[in-house]
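For this depiction, one protein chain was excluded, whereas all remaining protein chains were kept in their positions.
Moving on to chain A:
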């Protein structure tokens, strides 16, 4: 694979022929995508997040279609690291494409353990640390919500994986100040940042008045077009917090992503006509949690110059009030 040419991309020591990668969890085991295009045309293939044990995930329904995108609550289903190493990774490594293994865990030790298991596997191009996982030792609070916790898992993976192997930190978006967390991850040894994991959202079935998902709330993912369409009507002009944060983290990951998953369409089809000036994601597709209690949120929400909006400031109120009466409302 040639890394020359105008689209060749470098993330730390990781060199890719082009910047297109699958989003973790959106390429299955790779075998499902292979009939539709040659995997070796990707810059890299990112695996579904792998955990220590097999996990069945959440009961169905795991997906709810909303006017603002798709809500999903999977519960990180997967075969566990053992089966992954035995049955899934070998096939992937035979494909002529760099493989980035996404790792997840419920404890710092679990991340460390998986990194150790991967250490002996030749051919892995990089590790992506999915920090959007509940930390069992911290009452199930997501690692990625806390700079210290996010840094601890990145450090654990860094320490236990092969020296020189690039480590990417995949950040969770529903946080007070993503810059602090990004910086903490970089300090802990991340070579690059992956922005962003899915946003939280919730849909209520208007007939049963119950959440549409078994997991109550889920992750909102969706067509930029559908979201910017609703965002456009509110004329949001604030710059995207996630975008800015990657710049201030010093090493903006210079790649774009497309998730081939559920939509199975090339990104061009759903790209909005004005994608360069895309407004921020409207709030109508995500649940805005009330600000976390001070104990759990060490970063100051009003840090000056912070791209995140302090609660209660002049953020435009999205299409919420114009929502047709029988549509599901976001969680408050």
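Note that in this section a contact is a pair of C-beta atoms (placed from the backbone, for glycine too) under 8 Å apart; a residue touches a chain by one contact, two chains touch by 3 or more; residues count from 1.
By our rule, contacts and distances are computed from a predicted model.
UniProt lists the omitted chain of the complex under the protein name "Dihydroorotate dehydrogenase electron transfer subunit" (options: "Ribose transport system permease protein", "Dihydroorotate dehydrogenase electron transfer subunit", "Anti-sigma F factor" or "ABC transporter ATP-binding protein"). Check A:72, A:102 or A:176 against the missing chain and you find that the one touching it is A:72.
Annotation: of A:90, A:123, A:140 or A:206, A:140 touches the absent chain (contact as defined above).
In the full complex, chain A touches the hidden chain at residues 26-28, 32-33, 35-36, 53-63, 65-70, 72, 74, 77-80, 134-141, 222-223, 225-226, 229, 260-265, 269-270, 272.
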